[in-house]
Every structure is written in C-alpha cells, then in structure tokens.
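Below: one structure, written as structure tokens.
Apart from one protein chain that is not included, each protein chain of the complex appears where it belongs.
Our next item is subunit A:
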Amino acid sequence: MKTPLLQFTEKGIYCQQANVYLDPWKKVDNALITHGHADHSRWGHKKYITQHDNVPIIKHRLGAIEATGVNYNEKIIINNVTFSFHPAGHIPGSSQIRVAHKGDVWVFTGDYKLHPDGLSVPYEPVKCNSFITECTFGLPAFKWRPQQEVFNDINEWWKTNKAEGKTSVLFGYSLGKAQRLIKNLDTSIGTIYTHAAVENLNEVIRPHFSLPDTVRITADTDKKAIAGNIIIAPPSAHGTPWLRRFAPFVTATASGWMAFRGARRRRAVDRGFVLSDHCDWNELLTAIKETGCEKVITTHGYTDVFSKYLQTLGYDARTEQTQYEGENAETNEENEVTS
C-alpha cells in the first residue's frame, strides 16, 4: 500500500513526500503552523511557515524563531507537493492547511469556526478528498446562538453592573477570545481596560486588525477610574490579588463550555456566556459536507463519538491521537503567559 500523503507520527502530522510537519508537537526541521495557540505552535522547530498575520503572534509567544509568512491561497511547492493556507476563522492569523499531490487533496483544519466573529478573516470551505478536522464540540448538545445575541447579553450585563456601581470583569483567553470580546463590546457603555497578557497581544494584533481603544492596567492605573468599566483578563487572573484590588466587581467567563449548566455552576464566576471560537455540532457537519470529502479524520474533542456518527452518515471516518487539546490548551497557555 502506498504511503498516505499525510501520516500521524509521534512528532505530529507528517508529509513524507515534502518532509514537513503540520502543527508538530515534537521538535522538527520544517513546521507549517495553523495558528498561535500553544498546542498548535510549539517551541523548538528549525523553520516555521505560517500565514502572514500569525508571524508576529508566534514570534511574540515563542521568541527568536525563524518564521516565514505567506498569504492566504498562496501556493508553496515542496518536492511536487502543493501547500496553501486558507482562512479558518478561529482567531486572527488562523489557517487551514491544504496539501495536494497528484490529485490527492487533504485539508487540515487546525481549529476553526464557520460563523464570522467580526475580527478574524472568515472561514472559507476548501474542497478535498481527506479532511482532518478538530471536533472540540462535536456533540449535538453544542449549538451556538448567533454572536450578536450573545454580545447583546454581555453588553446588557456590563450596563447592569455599571448601574449598580460595579466593575465588570470578563475572562477570555488572551490570544483570540480577548480580542473578539474587545472588538464586539459596546464602547458607548464605558472604557475597556486590559490585563497585561491581553494588552501585549492586542499590541501584536492591532497593526493588522482594527480593534477599539483599550487601556492597559499598570501599577499606576487609578483604581477609581476603572469603577463601572470593563476589564478583559485571562482566566488565570481569577482570584488573584491583582484582580482583588478592583473590588467591587462582577466576574464572567466567555467559553463554549459554558453551554452546560453544570460547568457554569462549577466555575467560580458570577456569569457564564456561551461563546466559542470552535465549531458547534451543526458547523462541523456543514463544514464536512462542503469539502466534498470522502475521508474524515477527527483529532481533538469528542473524537470517538463524532467519527462514529460520521460513519453512520456514510463517511470513511476515523480518529487519530494527537496532542491538541481544544479549549483546555488555550487555558493552559494562559497559565504560562501570566505565571
């Protein structure tokens, strides 16, 4: 049997023909990177190739690395294999990677979502034969409401807190979720203050994406000036002395996991908003259908359940073990950033 175009090895997703890896988790020579979250872009590879907007993001996260930027849809040919990056709509600078060789076309989604978030370049379906997809929220219990409805709730929440003389503290991962929140808040209500981890990334992202004005919280920030406004901070800031000095405040988290009542209750936050940068159940099914693929490989999330269901729909579906971790990895990353 001939070697498949992409294989799952202990270092990552590997294209033997071109000797490159996609989002590898162990050190390799040539890495094609979908996006800047910690589980997809790791430290220690010799060369990184990624979409232009992601270059400053991974350089910010990983320091002095050798990274080359390419445009969406630009073709890179390595030993007769054609690679190209396509918008994934997950976070700013996120891509799917298309790999083609002699009519065999594979797409690796990295992380993605279908509905535009107003900030990152929206997802574009790419035709392929084999589709490697994440399925972080691959259960029929996950269905996202339209983003505008969620932000109406968030803005309403902020307004109410302000009227009660309280500061709103909204937790979101400092890369991606934080900027999406900032972009869609109603700035007529007040000022957006940011935790350093968030503002550092805002600075990296701002040259390529338009974001409303934000104010970095420093040691000199006047506590009284913040009252009634909103603070965007990574989840790891919860319960820290850093946060406590802004009392009285009300806390909330924005995440896909907030879809479950149990999760909302167990989080020690006052409010949970269901807002995810990953596909929900229907988005996953739509995406798969639109690629026209026959083969599906599911990576992180409810992989077994999801691929079993795809089989009942007639797809040649299976699961591969990877070290991608979905929304959890993004949380872990926050711990790294702030500790």
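Note that in this section a residue touches a chain if its C-beta (ideal position, glycine included) is under 8 Å from a C-beta of that chain, and two chains touch if they have at least 3 such contacts; residues count from 1.
As a convention for this text, contacts and distances are computed from a predicted model.
Trainee: Choose one: "DNA ligase (ATP)", "ABC-2 type transport system permease protein", "Glutathione-dependent formaldehyde dehydrogenase" or "Cytochrome c, class II". The correct choice is the protein name in UniProt for the chain not shown.
Mentor: Looking only at the record, the undisplayed chain corresponds to "DNA ligase (ATP)".
Trainee: Based on the whole complex, identify which of A:Ile77, A:Ala141, A:Ala225 or A:Ala247 touches the chain you can't see.
Mentor: Of all options in A:Ile77, A:Ala141, A:Ala225 or A:Ala247, contact with the hidden chain holds for A:Ala141.
Trainee: Of A:Ile76, A:Ala227 or A:Val305, which residue touches the hidden chain?
Mentor: That would be A:Val305, which touches the missing chain.
Trainee: For the chain not shown, which residue from A:Arg61, A:Arg180 or A:Arg271 touches it across the whole complex?
Mentor: A:Arg271
Trainee: Applying the definition given at the start, please give the residues of subunit A touching the unseen chain.
Mentor: Those residues of subunit A that touch the unshown chain are 139-143, 257, 259-267, 270-271, 301-302, 305, 308-309, 312, 326, 328.
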